[in-house]
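Missing here is one protein chain; the remaining ones are kept as they sit in the complex.
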Amino acid sequence: MALDSEKKQVFKVVGTRPARPDGIDKVTGRAMYGADATAPGMLVGRILRSPHAHAIIRSIDTSAAEALKGVKAVVTSADFGAPEDESIRDVQDNCMARGKALYHGHAVAAVAANSAVVASQALKLIKVDYQILPHVTDVDEAMRPGAPVVQADRAFENVAAGFSENVTSQCEFGHGDLEAGFAKADKVIERSFTTAATHQGYIEPHACLASMTPDGKGDLWCCTQGQFHVRTVCAEIMGMDASQLRVTASEIGGGFGGKTTVFIEPVALALSRKSGRPVKIVMTRDEVFKATGPTVSSSMDVKIGMTKDGRITAAQARLRYQAGAFPSETVTYGAQSAFAAYDLKAVETIGWNVLTNRPKEAAYRAPGAPMAIYAVESVVDELCQELSLDPLDVRLKNAADKGTKSSYGPTFEAIGLRATLEAAKAHPHYTAPLGVNQGRGLSCGFWFNFGGNTCVSLNINTDGTVGITEGNPDIGGSRASISQMAAEELGIPYEKVRTIIADTNSLGYNDVTDGSRVTFSVGLATIEAARNAIKVMCGRVAKIWGIDEDAVIWEDGCAKPSGPNAGSFDPMSIEEIAAISANTGGPIAGHFEVNADGAGVSFGVHLADVEVDPETGATKVVRYTVFQDAGKAVHPDYVEGQMQGGAVQGIGWALNEEYIYGKNGLLQNPGFLDYRIPVASDLPDIETVILEIPNPGHPYGVRGVGETPIVPPLAALSNAVSRAIGRRMFELPMSPPKLLKAMSQKR
Amino acid sequence: MVKVLIWGSLRSATEGQTEVEVDASNFKELLDQLATLYPGLKPQIERGVSLALDGKIYREAWFAEIGPDSEVVLMPYMTGG
Partner (left out) sequence: MKNLHISTTVNGDQTEFVCAPDETLLDVLRNRLGLTGAKEGCGTGDCGACSVTLNGRLVCACLVLGAEADGAEIGTVEGLATGDHLHPLQSNFIEHAALQCGVCTPGILVAAKALLEKNPNPTDTEIRYWLAGNLCRCTGYDKIIKAVQIAAAEMRNA
C-alpha cells in the first residue's frame, strides 16, 4: 500500500479535543523530568567553565580536586577520544574544550562528588592555565580579514576569497535576471538589518542521569528531543556499541530545537565510567544561557524592486549569520526560506556562516528562517508605505501558490498561503480602528517541515484495547494526537488507546523530534501500523468465516463481510477478535518503519497591533492574530497552542530578548532577570485561525505546525512599531532604549 | 536524461551551469552520476543533499524514482528545530 494511497476526508476522532494522557501527571507534580530521577549511590556532577571568551588551555591541574574527600572522579578533554565524524567531534569539543576555550562558559573540566557542596569545592581546586587570546563576538567584525580566528581550517571549498578564516561556508540560491528585474521596478528599496541571538528559553534546564557499569553497559536518562540521536552521539564519543547504551527520554520541559543535541550527557557518562557510580548533572540557568542554545545572530541586506501597482520585479538578500564557535548550516535554511512566500521572476539570496567566540548555535524553531524573513517582510512593508499600497493586497498579488517555482528551486505543490492571506483580509482584526501611538503590522511566515526516520509499534491487547510504542519525545501533545489517529483508523474510542515513548532498546531508530515532523511522520507511521494490524485481524476473521481475506472489510472497529456475495456474518468487534487471538494464531500487532518524505511546507500570516509609549519607548502588543495552514488539525487545541506559543516566542525576539556581550567578550545577561522572555502581563490574548489545506503527502492531510509560528512575529512587530512611531526600524530587539533613540531622532 | 537544477553556490563545480543533465532513474544513481561527472560536487554530496522531485522534498531516499520529465532540484540537507 502506498503511503498516500488512501485519503480520508471525514473524521470521527481526528479534529476533536480529548484530554492529553500526560495531563494528570503534569498537574499533580508526578511527571518525571530530567532532574527528577535518582539512582542508588548517585553522585553529583558539576562542570567547570571558561571565564574567558577565547583562550588556549596550556594545562589543567586536577590533583587538588581529586585529593578532596568525597570527590570520586574528575574529567577533562584528556578523558575523551577523537571521534572520526567531524560533526560528532564538534559536539564533543563543545561538551569539553580541547586545547582552546572557544567562548565564555565553554566547559573545561568536570567533577563527580558525593554532594553538591563537595563538587562545587572541587571545581574551585582545579587549576587551569589559560593563555588569553583576542576574541570576536560580532558577525561583521568576525568576517573581516585580520579578525581573531576562532577555529582555523574549517572553511568549505565554496567560500569566496576576501574573508577571514571565520567564514566557513557560503551558499547561493535563486533564479532569473536580477538586473532586468530591478530595471522594471518603479521603486527599489535596499536596507540593512541586524537581529540578536536569542535563546530557546525552555524552563527546564538540561539534566541527565548516567550510569555506566564496568562491563561496558550504560544507561542514560535525560531530557532530550531525541533519545536515539543522543545514543548515536554518546556511543560514538564513548566508544560504545549502540546496543550497550540505553537512552530513556524523560518528560521534556520544553525544547524548541535546543534539546536536539547534547551538552552534558557525554560528560556524565565519562564521570560515571571513571567513578563506577551513577552521576547526575543538572545545569544551572547561568550554564544554560552561557553554554547551550542560542540561535544565530544576523546581519543582513535586502533589496526589493516593486512596480507602482505592487508587483515585485526582483529581490535580493545577503545574509551573514554567526552560529558561535563551530561551523553551522543554518544560514542555508535562511537563504532558502527568505523569499519563499513570493512568486518571483528574479531572486537571489547569498548567505555566509561565520565563526565567533560565542556558544555553538543550536536549532531554534524554524532555524534560520525568522531573521531572513524579518528583513524581507520589513522591506516589503516599507515599499507598501512608499507606494501607498495595502500590505495584504501586495502579498496576495505576489503570493506563491501551487505551481509557483519557489525561491529555493522546487515547484510548490498545494500550499495554503493564499487562503491564509485571504483569511487575514476577511478577519475583523485587519480593519479594526487603531488608537493613538498605535500601529498595525503583518508578516508572512514559512517553514519547510520534515518527515524522517520513524518507527511505530501498535499492539492489540487481548481485551481489544491498543498500546502504541513510538520513539519521539512529546513536546506539544503528540501522545494525544497519535492516539487519536490510531483510534480514527481502527474505529475505536480514543480512550481505548495509550501511546508511550520508548527507550532506544525498544524500537528502531527514530529521528529527533524536530522539523515539525512528529504529528506528520509518527502519525503517518501509526496509521500504517494500524492498517497492518487491521489486515491481520481481517485475515483471522476470514479464516473463522471460511471466506477470502479480501471479502472482509474493517469498519467502525469491526470486521464485516464486504458485501452480500461474501456471505452473511455478524460483524466481529476488535474486542471479540482480540479475545480469541490465542486460538487464531497468537498476539496481533501492526508495525511500520519508514523514512517519511512529503511533509508539506507550512505558511502562516500574523497580524499585530502595538502601542509604543512615547515617554518610555516600551511597546505593548494590544492585539495579535495568527492565521496558519495546518493541513488537518488533529487536535485543534494543541495546534492553537503551537501557534500561540510560537507567536509569543517571536514577540519576545522582536521586543526584548538578546544575548548581550561586553567588550571583554563575556556574556552580560545569563539569567531570566536580564534576558527577558515575555511574561503573562506583557501580552494580549493570541487569537488563532486554523486553515486546513490538506497536505497531499499524508493520509489525513496533516502538515507540521510547530515551527512556522515563530517566523512572522519579528517583522509583524517591526512593521507595526515602525508604523506606530513613524520611523522604520532595522534592528531587533526593539527594546525601549532603541525605540526612544529612534523617536528622538525623528523630532 | 534528466535535468537537475543545482543551487547557485555549486555552480563553481559545474562549469558555471545551474542546470546539468545526468542519466539516472533514481536519487542514488543521480548522486553517483553527479559525483562522477562533476567531482567538485563531491564534498557537498558527502556533507548531505536533499532532492526535490516534482516539488516533494526527499531527504535521503536513494530509491526515489525519477521520471524523464520529473522536475529535479538538488537542495542542501536540512534539519529543523
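Think of it as A and B in the order they're written, each chain with its own count starting at 1.
By definition in this document, a contact is a pair of C-beta atoms (placed from the backbone, for glycine too) under 8 Å apart; a residue touches a chain by one contact, two chains touch by 3 or more.
In this text, all values refer to a predicted model and were calculated from it rather than measured experimentally.
**Q** Taking the whole complex into account, name the chains on display that the unshown chain touches.
**A** Per the contact definition above, the missing chain touches A.
**Q** Looking at the full complex, which residue from A:150, A:296, A:677 or A:711 touches the chain that isn't shown here?
**A** Answer from the full complex: A:677 touches the omitted chain.
**Q** Just to verify: which one of A:9, A:28, A:59 or A:744 makes contact with the chain not shown?
**A** Missing-chain contact among the listed residues: A:28.
**Q** Which parts of chain A are in contact with the chain that was left out?
**A** On the chain A side, contact with the omitted chain comes from 17, 19-20, 22-33, 35-36, 117, 200-205, 251-256, 282, 284-285, 475-477, 637-638, 640-641, 644-649, 671-673, 677-683, 685-686.
Quick note on the criterion: only the chains that are shown with their structure count from here on.
**Q** Sort out for me which residues of chain A touch chain B in the complex.
**A** Answer in residue numbers: 156-158, 170-175, 200, 256-258, 260, 329, 332-333, 336, 348, 350, 363-367, 408-413, 447-452, 512, 514-517, 595, 597-599, 697, 707.
**Q** What part of chain B is in contact with chain A in the complex they form?
**A** Answer in residue numbers: 5, 7-12, 18, 40, 43-44, 47, 52, 54-61, 64, 71, 73-81.
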